[in-house]
Structures are given as structure tokens and as C-alpha cells.
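What follows is subunit A.
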Amino acid sequence: MKYGYFPGCSLKGTGRAYEESLLPVMQHLGIEMRELDDWSCCGATAYMAVDEGKACALAARNLAIAEQEGHAQLMAPCSACYLVLNKTQHYMAEYGAMKRLVDKALGSVNLRVTRPTPVRHPLDVLLNDVGLEAVKQKVTHPLKGLKVAPYYGCQIVRPYSTFDDQADPQTMDRLLESLGATVVDWPLKTKCCGGSLTGTLPKAGLRLAYILLKEARKRGADVIATVCPLCQFNLDGYHDKIAARWEPVRIPTVYFSQLMGLAFGLPAGRLGLQRGFVPMKPLAAVTAA
Partner candidate 1 sequence: MSKPKVAFYWCASCGGCEETVVDLAEDILGVVEKVDICLWPVAMDFKYKDIEAMADKSIVATLLNGAIRTSEQEELAVLLRRKSQYLIAYGACAQLGGIPALANQFPREQILRFNYEECPALDNPGKVRPQVSLQDNGRNPHLPEFRNVVRTLDQVVDVDYYIPGCPPTPALTRAAFDALLSGNLPPKGSVIAPDVALCDECDRKATKPTNVAFTEFVRPHQKLADPELCFLAQGMVCMGPATRSGCGAACTSGNMPCTGCFGPTSRVRDQGAKILSSLCANIEAKDEAGINETLRGIPDPVGTFYRYGLAKSLLRRRVDLNMTGGGH
Partner candidate 2 sequence: MFEIQRTIKYEADRVPGFGREVMGVPGCEKLKDCIQCGTCSGVCPLSIYMDYTPRQVMALTREDFKREVLGSHTIWLCASCYACAVECPREIRITDIMYELKQRAIHEGVYPRRFPIPVLAQEFTKMVHDHGRVSEGLLVTKLFLKTNPLAALGMAKLGMGLMKTGRFSVKQENIKRRAELAKIVETVDQENLKGKA
Partner candidate 3 sequence: MSKEWKPRLVAFFCNWCTYTAADLAGVSRLKYAPNVRVIRLMCSGRIDPQFILEALTKGADGVLIGGCHPNDCHYVEGNYKMLRRFQLLKRMLGDMGIEPERVRLEWISAAEGEKVRRVVNEMTEQIANLGPLGMPGRFAEWDREVESLAAQIEAREGGGCGCGSSGAETAEKEVAHV
């Protein structure tokens, strides 16, 4: 299985642990991921707020590159990238004017989008292309006894996702189960983590992160698993501030890919686990507790 790979800016910055764990895990499963040459920022949520046309054109540049490089499918692990690339395709399909604008803009630099390149999330790929059976076969160190709260966040289930349920997504739950972990049932799987508001408007943004952490702890989770660099950052990076404002709710937040790496027996030191603020206890410790 081969996919074009669109990392996005965060996976090269604050979210580098995501990339550091995802690439070896995918490789371990025999999946080839080729990073797009000279990709540019997807535009995230901020660009849409400034100019929709440009946002689409810039995102479409990456789709054009993917097409040029002959990728049948494009994998976008970051939730914002996943959403923006999908949204761009929707807009181009739905609005003739937008398509003409984007075509014109890309045409000015000899780029072209002629067909939709499916934009896939790693969870979608793991569940539907690889299959849980194949994942299970690679598990050498089952996460027995580890209680994980799967946290999907907003943008991979809303509004364009087709691979999971919008209200009660299940893909990560089932993936974690196949790793041997115990999945904590909690109602906040898809609630907002605060997004960029944690930095710009902490009073509002951090409260959302706090609610998530508090509820995860209340439901007995050892760790929260995420799929998004911003969610991971928000849940992991502000414990001091949350403690100062409300109460301490320290609970580690890791990428699902890091948990997969652990279950596959990949060296823990090479999964970016050292990059979290709240360290995850060694598995043995959890299991013993």
C-alpha cells in the first residue's frame, strides 16, 4: 500500500512526536508513505478567516502536487490539514465559481487538479485498508491494563469525514482495543479542545481543555490518546495554568501512533514519547497498578 504523505507544519514543529511515531508504525505495517515534494501549509483554520479563495487555492496546490506525483491517495494525519484538504475538494466540486478561481490560480503556475485525490486519515487507512487483523498480528506487547480515553477532537469527524460516526466515532476505540488496551467510555470524544483559543484567549480556551482532562480522569483513564497535534498540545501543554486556574488534572496525552509503536514493541525512545510534558508512566507500572 502506497500513499502520498502530507505532514503539515505542526508535524514538523510542536507535533513532531506524531510524525516520529507514525512513520515507523506505518513502515512496520508495510505501508509506504512518500512525502509530497515542496508541500505548502494547508491554510488551517486561520487562512479561511482571511480569504477563502486563497485558502482553497493554496490547499489545492498540494492536491495538484499529489496528482502530479501520481499519488492515488493522500494521507493527512493532522486534523486541520485533513479537514482543509477535504473542504477544498468539496468546495471545488460544489461551487463552479470556486473551481474556476482555483483552476485559474493553479493554471498561472502550470499546476492542475483534474481529479479528486482521496484525502485519508491514518485511522481510516488503518481500519479500512490495513485492517485490524493485520494490526493485531503485529502486536507483540499488548497494552494490557492500560486504560485509554480515545479523543478524536473536532475536525476529523466533522463535517466532511465519511469514515466514522460524527456523534460517536469508533475507529480509534477499535484500534486501541486491538492493541490490547482498555478503552474508557467517555462522552467527550469529539468535544473541542479549545483550538487556538488556548493561546489567544486562555480563559475560554483552557477551560475546554480542563473539562476534557477532568472528565478523562474522573472516568479512570491512565492516558488520553489523540489524533491531532493541536489537541495533543492543548491537553498536554497547559497543566500548570489549568492547575492555577481550576485544579490539577495531570494526565498524559499521547498520539495513538505512539501507543501503536509501544504495542508493536518499537523502541520507546524512538517514538517521541520523551517530548510530552506529562510523561506517560512506563507500561509495566500501569499494568502493575
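In this text, contacts are C-beta pairs under 8 Å (C-beta built on N, C-alpha and C of every residue); 3 or more make two chains touch, one makes a residue touch a chain; residues count from 1.
Candidate selection criterion: all candidates are chains of the complex that A comes from, given by their letters.
Predicted model, so just to flag it, every value in this text is computed and none were measured.
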Selected partner (touches subunit A in the complex), from 1, 2 or 3: 2
Subunit A - residues contacting candidate 2, complex: 9-10, 12-17, 38-41, 43-54, 57-58, 61, 91, 94-95, 97-98, 101, 104-109, 111, 154-155, 158-159, 166, 190-192, 194-197, 199-201, 203-205, 208, 237-238, 240, 274-277
